[in-house]
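Every protein chain of the complex appears in place save one, which is left out.
Letters A, B and C name the chains as they come in the text, with residue numbers starting at 1 for each one.
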Amino acid sequence: MSQSQIPVAVLGATGSVGQRFISLLEDHPWFKVVALAASDRSAGQKYSKATRWVLDTPMPEYAKDMVIVPANTDAVQAKIVFSALHTEIANELEPAFAKAGAAVCSNASSYRRGEDVPLLLPEINAEHVQLIKQQRKNKGWSGCIVTNPNCTSTGLTIALKVLDNEFGVKKIFATSLQALSGAGYPGVPSLDIMDNVIPNVANGGEEEKVEWEPRKMLGKFVEDKITLADMVFSVHTNRVAVIDGHTVCASVQLDKSVEPEVAIQALRDYKAKPSARDLPSAPRPVIEVRDEADRPQPRLDRLAGKGMTTVVGRVRRDPIFDLKFVVLSHNTIRGAAGASIYNAELLVSEKLL
Amino acid sequence: MSQSQIPVAVLGATGSVGQRFISLLEDHPWFKVVALAASDRSAGQKYSKATRWVLDTPMPEYAKDMVIVPANTDAVQAKIVFSALHTEIANELEPAFAKAGAAVCSNASSYRRGEDVPLLLPEINAEHVQLIKQQRKNKGWSGCIVTNPNCTSTGLTIALKVLDNEFGVKKIFATSLQALSGAGYPGVPSLDIMDNVIPNVANGGEEEKVEWEPRKMLGKFVEDKITLADMVFSVHTNRVAVIDGHTVCASVQLDKSVEPEVAIQALRDYKAKPSARDLPSAPRPVIEVRDEADRPQPRLDRLAGKGMTTVVGRVRRDPIFDLKFVVLSHNTIRGAAGASIYNAELLVSEKLL
Amino acid sequence: MSQSQIPVAVLGATGSVGQRFISLLEDHPWFKVVALAASDRSAGQKYSKATRWVLDTPMPEYAKDMVIVPANTDAVQAKIVFSALHTEIANELEPAFAKAGAAVCSNASSYRRGEDVPLLLPEINAEHVQLIKQQRKNKGWSGCIVTNPNCTSTGLTIALKVLDNEFGVKKIFATSLQALSGAGYPGVPSLDIMDNVIPNVANGGEEEKVEWEPRKMLGKFVEDKITLADMVFSVHTNRVAVIDGHTVCASVQLDKSVEPEVAIQALRDYKAKPSARDLPSAPRPVIEVRDEADRPQPRLDRLAGKGMTTVVGRVRRDPIFDLKFVVLSHNTIRGAAGASIYNAELLVSEKLL
Partner (left out) sequence: MSQSQIPVAVLGATGSVGQRFISLLEDHPWFKVVALAASDRSAGQKYSKATRWVLDTPMPEYAKDMVIVPANTDAVQAKIVFSALHTEIANELEPAFAKAGAAVCSNASSYRRGEDVPLLLPEINAEHVQLIKQQRKNKGWSGCIVTNPNCTSTGLTIALKVLDNEFGVKKIFATSLQALSGAGYPGVPSLDIMDNVIPNVANGGEEEKVEWEPRKMLGKFVEDKITLADMVFSVHTNRVAVIDGHTVCASVQLDKSVEPEVAIQALRDYKAKPSARDLPSAPRPVIEVRDEADRPQPRLDRLAGKGMTTVVGRVRRDPIFDLKFVVLSHNTIRGAAGASIYNAELLVSEKLL
């Protein structure tokens, strides 16, 4: 079977992350979308009828006339299943698909904390993907579940990985300014965000995720298990009037002090491991560092590297810790659908399907 | 002379802070606006002709037909002079007015760092106003200059004052989400902020101000001088698509650890000193603490206490330091024009005119 | 019974129009709010607990601790009942209240087209209120139902009234740019309106309302019935990213051509009939005409006359018809809650309670 014919499905295809999957999978060199699954309410309808498309690029032609199927293992036959499901539904459905033999590449938070579930950003912890061998042994699945982190954790963790490699990261203060698309559709009412900021996201779960998930991704993978990185995070999350692109302001304490210029050079020089570097969705480059005093900005920088590159700016001394900087990441591309697709590509190249 | 007839003037009357002065001085119980001064370009015109009014409350009737005068000590005869001047112009003009006998209540940053210039938030450091005796001695002025802090320092410093009084404040991480009106008019181009965040304010001076000004205001005033408070600040500033109201996310290290509930009670119980408490512009209350998980929000909370109250919310444990919380303050009322007027009222009640 | 003690109730008190009623009724000189009614889900809770307050002025103190009652005639005992109900619910409940003796002042569209139901803007058609005598005769009610028009019809109709009085109005093209608060809460999703326009409102009913309602209000009231005004409207409605304030661009064909200056003078000179002129909520003035080339603007002009004044600008020749102009009206004050309250005041002063 040629790679260009790996059949894939999207679960939760009508929602905003599902739409991003469908958009990014258009013309994918390896994957062919064979099923779009959604709630029973939508099943049986043409995708173009059932979906309120919210992206600013048009709905791909290939999807328009596909008939939506129910999200179950009978109706969905695919080697790789992309999950844009809500947590409660993912809780049940993802294991069912893994048991049935599918590689579930999930954007849901349900299994991110599972001891044998990889939480992946291939450009920084591709080796964690091997954890699915343990997962298959534990669960007896022929398929598997691999996850990508919360969209706010994503860019921050990638930047921290480089700093941790080079200088050791100990403590992190991070404040996010998050985009509206992170809340899905209909999501945030316009009256709540026009001329306003909401100093909280998802009523509280978000900060806990961003304080924990990076520790798993930056953790060591030894003898079939991940040891959490020995770091402490303090996170404030905010919702702002931006459509796409999460901005994070971070202050970081390092093991050894470092000049900002040296940190900038390290960020610029960073390369993903060969196994993750040349995949179709790999960010090119992994990190872009801007020199201007007022960048990155979501509207101008979120599409760097087709939305997969992490953009860093304002790297400077921190008066309390060592470094301050700003990180920007496209929350529904690098931070959601693009992340799951990149993970699936890693599974393919590592021959773990 | 009855208090209701103290003649006051506004310098920089046509700009956005000048407009806020004119709006807040309508029906002021003590002050009567006798002169509106602006650049030579506007001088000689009626205020309503020369001004592009940007506030959402109508231009007060009293101002409409006043003829703008040039900003010099010959043209402006007033006991109190409110300065909404740009820094470079304030550098020159404010001392000239102080020398000529006026009490200059300034929103400009020019003299905030002066050793004998009070940097005032009357609800927390009213006693610093006595520094003008030293100032008059040093300079030989019959008038004086008193200043209010940067709009982003304002709310944060008020909240910190309470925590410092009760528990001792040592270190502060603070990230701001600042409103557009802070940049004046025309200020931020719409193409720069629609669907966007600018991770910097005023190209860099802002963070330094917020890292220094609170230390002066929270400092001890002993023997004719201020000793800076022994605290360290690390500040990130951002511009967001909000018209009025600066939000600040803060993490604070204290001398002694404290339960969030205890800190909340202290914030709620705080009262200004009697000398600052009953002034016309005094905030009522000084601090409002919101219990909801998603407050304060600029659009909903900026007008608390007629825009003079500092609103605090989300007081909770910090995983690295002791407490995390969010502070909101109206940047052109409590953080600018209202601040200078409150300072002037303190001068009057302390008989320091 | 003194006027200041007329007991009133608000039905649909927790919604966005309900909130505006509660805000406007604070310190009303004649009315005292004795009941806040909402859905059964909210009944029994304190108003401050049950309500997600969306106005930028704080929730009035008087309302905070009132316990919400169910919206039925047993639970709600009031002389005047303000209805902010959804259409389907208003269909049933409003007649029940009218039957039970209450004067129902409704913002709902349910009965606006009723032959014996006044559709009122007191500053232009106060005499239509007499229609309730007919209504009471027809229905056998001791109470009554009076209605105010759709928020987009409101300002336009007021301006047209003056032009019709003076010059005769025959045809009207009108395009609206409507605020988000007109859709209630949660209303329009932020992803639908950020960096966007929706060229339709309420999926289609809106244009028909604006093409019909003004004809009733501008109609003659003779012998117990209203004859629709002989005019034709063509209306386009749009939703834009504005919180409050509906803007309407209008082109009008008149019976006799007129210089713009003459029309402006007529608009400025217009006065409500004495019966409607001195009521507490009467607009002061009825119409404000702006001379600037770029006014009215919603953010700057919506609060003219405390949100009750209709603001007109850009009155100029129309190349096809006679006049072009722009009308602005605050959609939740003059166009909704303030309208119903003004209607209630008319009932009181006309001794029609």
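A few notes on this one:
As a convention for this text, contacts are C-beta pairs under 8 Å (C-beta built on N, C-alpha and C of every residue); 3 or more make two chains touch, one makes a residue touch a chain.
Please read these numbers as outputs of a predicted model, since none were measured by experiment.
The undisplayed chain touches these shown chains across the complete complex, A, B, C.
Listed residues A:V69, A:A276 or A:A304: the one in touch with the omitted chain is A:A304. Residue-wise, the contact with the chain that is not shown comes from C:H236, picked out of C:R52, C:K220 or C:H236. Only one of C:Q19, C:S83, C:Q297 or C:T310 touches the absent chain when the whole complex is considered: C:Q297.
Looking at chain A, the residues touching the absent chain are 53-58, 194-195, 299-300, 302-304.
Those residues of chain B that touch the chain absent from the view are 16, 54, 180-181, 185-195, 241, 243. For chain C, the residues in touch with the chain missing from this view are 171, 173, 175, 177, 194-200, 203-204, 211, 232-234, 236, 238, 240-243, 247, 249, 251, 293-300, 313-314, 318-321, 324, 326.
In the analysis below, only the chains that are shown with their structure count from here on.
Both chain B and chain C derive from one sequence, and where they touch, over half of the residue numbers involved are common to the two copies.
Taking each chain's centre as the mean of its C-alpha atoms, chain B lies 40 Å from chain C.
Centre-to-centre spacing of chain A and chain C amounts to 48 Å, using the average Cα coordinate of each chain.
Taken residue by residue, chain C touches two or more other chains at 54, 194-195, whereas all remaining positions touch fewer.
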